[in-house]
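Heads up, one of the protein chains got dropped from this complex, but the rest are sitting where they should.
Order of writing sets the chain letters: A, B and C. Residues in each chain are counted from 1.
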Amino acid sequence: MSFQNPVFIPGPTNMPEEIRKAICMPTIDHRSDLFGEILHPARAGVKKILKSETAEIFIYPSTGTGGWETALTNTLSAGDKVLAARNGMFSHRWIDMCQRHGLEVQIVETTWGEGLPADRYEEALTADTNHEIKAVLATHNETATGVRSDIAAVRRAMDAAGHPAMLFVDGVSSIGSMDFRMDEWGVDVAVTGSQKGFMLPAGLGIVGFSPKAMAAVETATLPRTFFDVRDMSKGYAANGYPYTPAVGLMNGLKLACEMLLDEGLENVFARHFRLAEGIRRGIDAWGLKLKAATKEVESDTVSAIQTPEGFNATDVVTHAADKYGVAFGVGLGEVAGKVFRIGHLGMLTDVLALSGVATAEMVMVDLGLDIKLGSGVAAAQEYYRNTTNAA
Amino acid sequence: MSFQNPVFIPGPTNMPEEIRKAICMPTIDHRSDLFGEILHPARAGVKKILKSETAEIFIYPSTGTGGWETALTNTLSAGDKVLAARNGMFSHRWIDMCQRHGLEVQIVETTWGEGLPADRYEEALTADTNHEIKAVLATHNETATGVRSDIAAVRRAMDAAGHPAMLFVDGVSSIGSMDFRMDEWGVDVAVTGSQKGFMLPAGLGIVGFSPKAMAAVETATLPRTFFDVRDMSKGYAANGYPYTPAVGLMNGLKLACEMLLDEGLENVFARHFRLAEGIRRGIDAWGLKLKAATKEVESDTVSAIQTPEGFNATDVVTHAADKYGVAFGVGLGEVAGKVFRIGHLGMLTDVLALSGVATAEMVMVDLGLDIKLGSGVAAAQEYYRNTTNAA
Amino acid sequence: MSFQNPVFIPGPTNMPEEIRKAICMPTIDHRSDLFGEILHPARAGVKKILKSETAEIFIYPSTGTGGWETALTNTLSAGDKVLAARNGMFSHRWIDMCQRHGLEVQIVETTWGEGLPADRYEEALTADTNHEIKAVLATHNETATGVRSDIAAVRRAMDAAGHPAMLFVDGVSSIGSMDFRMDEWGVDVAVTGSQKGFMLPAGLGIVGFSPKAMAAVETATLPRTFFDVRDMSKGYAANGYPYTPAVGLMNGLKLACEMLLDEGLENVFARHFRLAEGIRRGIDAWGLKLKAATKEVESDTVSAIQTPEGFNATDVVTHAADKYGVAFGVGLGEVAGKVFRIGHLGMLTDVLALSGVATAEMVMVDLGLDIKLGSGVAAAQEYYRNTTNAA
Partner (left out) sequence: MSFQNPVFIPGPTNMPEEIRKAICMPTIDHRSDLFGEILHPARAGVKKILKSETAEIFIYPSTGTGGWETALTNTLSAGDKVLAARNGMFSHRWIDMCQRHGLEVQIVETTWGEGLPADRYEEALTADTNHEIKAVLATHNETATGVRSDIAAVRRAMDAAGHPAMLFVDGVSSIGSMDFRMDEWGVDVAVTGSQKGFMLPAGLGIVGFSPKAMAAVETATLPRTFFDVRDMSKGYAANGYPYTPAVGLMNGLKLACEMLLDEGLENVFARHFRLAEGIRRGIDAWGLKLKAATKEVESDTVSAIQTPEGFNATDVVTHAADKYGVAFGVGLGEVAGKVFRIGHLGMLTDVLALSGVATAEMVMVDLGLDIKLGSGVAAAQEYYRNTTNAA
């Protein structure tokens, strides 16, 4: 009697029925024209979701982590300097990857729970008068802390500093769920994966390269083959791939793009805001606080909930899984044991969201927290019933 | 973004993932031995779930209604007299079927919401000194009113009257979810379908015939071919079928039986009681009443909830579907507009049940009923968290 | 490593991927509007495939056998006389059903392998000056012998005799694969099932009733409830059903109709002819004969192949299943042991058809028949490669 409850992890998300079916397709010849009918629409769909007119889209049988590596190895050379803020586990890991690839990272340490500090980016870039910094890294949505950052502000900081560095954005847990504007924000590499806003299983690393990033490919000397965008470009031009593609997942991606674009991106974002806001009302009713420091940085895809001092937040996740068969997310890195996370991205409905809130309540009461059963649910219900359900 | 919420109709139920996959099988030759490996275990599984050592099990590409017709046409002749109580829509329909097949029905009119009146059965049978009544019909669980009846008591009534009639039981919405004891209760024909306790789609009518019912087949003259158990018997003996069987559904039935028997029937019944009781606690917290007249007759598979005078209960169902994408059951027959129903049978978890309770709350508040948001959820949560979850 | 070879039984057929997915849908509320969006297009699609403007279409959770019973019980009364030719197992079974339902059958015995004798129908009808015959039964395609009959000729015979009887046609193994013209041929009840031309699993009995047949419903007194078209009509008018429908199968039927109509019925028929003809060329190359007596009556959905005197044709089927994992059809009734059958209806391609021919060849050589390996394949290849493949 398993597999029946929805998951509330911040990706992979619950999958729409249609997408599961699109993925589960029979084997086709990936060197036939039929593959082109999957590849090209999938890339075109991603491009629209990135709100870009000019990006080159590359889809790897990989994950968002592979997307990070694609961004770095195709545009930079050993010893290059990059600027990055660290405000959570995923920005930390991308920095670590830079270092392991021989890049010099100028780290802007930021309190976990806060958004990326555009002012300190500006400061650092202004100070870099020799323009040694080749790329600025920015995590749009910190999945570990449930914090959304203002990428437009980072772009403004770069422009204010008159700095020519490229802007690389990790949009793994934002793209397809929250507003992302590749062209308007001057993003040079956008990175995401299949298992979040696209509502697919993990298995695809998806990146968009601006013309400026494409130009950088020519001079970048970090070693790469699997993630080399030049091989991908060459393959795509011939309806093909440099190696065997994950055809079913790409077919699912094609459908996911169609579904999101048919719904309308602004409607998709509004839907995620609504679902998130209902859950936030519930959290507020419990008397608990988000890790997100301010209202402005609250993520619409994942909420990291701080539990009281002396309480192990990880117990919430373990107990929910063991007793109720429901998956929440644990705290990672420096918030391990201090927060638990409710993912509310991708395929979800208000009705299913309520079951997550109700479960979290039972769990916390079971574990002795001073929470009133039904309190968070009531707050979420009140919000949901008074707002329009796009479904 | 459809198909994602669970349904709360009293069948077809939500389906376990494994069962959906078992049904969705490639075409096989139904005249091959492979079919026997589906047919025989499916029949053996049903027999165990009926708690019978002696029943012959027949599985029709049909529904529970076809099961009713199988019971009647294989054992009775035009003009035969049957005794039946009418306490809801489904007992009413079976009576109607008897009449359309030329049977004379002695009807024990019973208030909807009450269980079958064993004393009045006894009275009628005692009065039938010539033993003109050939069969007694009993609806184990009235899906329309959420009322469970005491079949053992009906059997005791028959025995007390010393009456030789056969006992036919409609267990469509009880078998596989609530305790059913074919042999112990002396049931001669048990009728059910695939889409309730067996957690399959509709499409199978499933019946068990006692040796006494099998004997009656020889003399019964109601015309029948499709539903003739003699053709089925002959087919089964040769690993076959009198016509093309619904192989995938039968493969699902085989798996469903395995799942239920592996869990243990008493655990299955306890699970259904627990899920139902949580929902009943919620209903009580709302200050609403079940249609079931007494605690004893409350069904563990469906709850029919009475709404206040002057309120159209059907609006709950329509509004839930339109605004929240959730399916509840309408009132049928004489309780149309007076009750709405929450189905809680087959595949369901406490977590999903809470989403149903939460939805019903929102709907009723939307429609102006004096219900406190979160109140029913809190009562159900309290019950669920304090009872063992077999999942 | 099972389930991988195609089947070559004359139904259930191999299923298209898309149809399997359409069937395998989550539970929906069959009392919701959503069901209407499945029911009505499915009925409209069937109507077009029957080439009827006026028929009422009824879809039962049942099989073609249930469709036969629907035809009889809704239009006739005990003691009514029907005229039927017996030229194979399926016409035999329908006659048997008539008799078991108390109808008087005037049987036109016809040599198995021959088509329905329109001249003898005319003779019998002309002789029936009192118009006691209420219905004429005609099996469009005898699945047991691979014989197609000329229904237009039967209609002409009825007209020539000036006889007002209704015309009931069993199109189970023809409709959706071979030309069927309900209105033009004056068919009053057309019967089919889901598992043949519609490429679905078994589980639906599908019937079309002409206005004349609908009128007969009012006076027919054979007992019926499950198969009563009046309940169906009433249900459909309210987007519903008299009992729980087989929603997934009906969703598959809706898609199957779309696929067939998108391809174009004449193209569908041409495809079946082409597939059949290739196989017939192979059979001819083997030096074997069809059971079909003449070219005109050769079925495009199933070929019944006569094996030499003294050879048990059933061994072909058993050996093919045991050694090669391929399913052919056995001979039934009076051709049991004398023919084996290759089904070539529904989802099939020339490439897969060749694997069937190749398998049959190996089997026959294994069993000692004087067949040259590759001979039938070569003849079929030659035909297939010289004809246009609609795929």
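One rule holds for everything that comes next: a contact is a pair of C-beta atoms (placed from the backbone, for glycine too) under 8 Å apart; a residue touches a chain by one contact, two chains touch by 3 or more.
Please read all numbers here as calculations on a predicted model, not as lab measurements.
> Among A:Ala44, A:Ile107, A:Ala152 or A:Leu222, which residue is in contact with the omitted chain in the full complex?
A:Leu222
> Check each of A:Gly45, A:Gly203 or A:Gly278 against the chain that is not shown and name the one that touches it.
A:Gly203
> Which one, A:Ile57, A:Ala85 or A:Ala246, makes contact with the chain that was left out?
A:Ala246
> Can you name the residues of chain A that touch the chain not displayed here?
On the chain A side, contact with the omitted chain comes from 3, 7, 9, 11-15, 20, 23-33, 61-66, 68-69, 73, 78, 96-97, 100-102, 193, 195, 201-203, 222-228, 242-249, 321, 327, 329-330.
> By the contact criterion defined above, which parts of chain B meet the unshown chain? Give residue numbers in ascending order.
Interface with the chain not displayed, on the chain B side: 17, 21, 24-26.
> Could I get the residues of chain C that touch the absent chain, sorted low to high?
1-5, 14, 16-17, 259, 263, 323-326, 347-352, 354-355, 358-359, 361-362, 365-366, 372-375, 377-379, 381-382, 384-385, 389-391
Going forward, only the chains that are shown with their structure count from here on.
> For chain B and chain C, what's the span in angstrom between their mean Cα positions?
34
> Mind pulling the residue numbers of chain B that touch at least two other chains?
In chain B, the residues touching two or more other chains are 3, 14.
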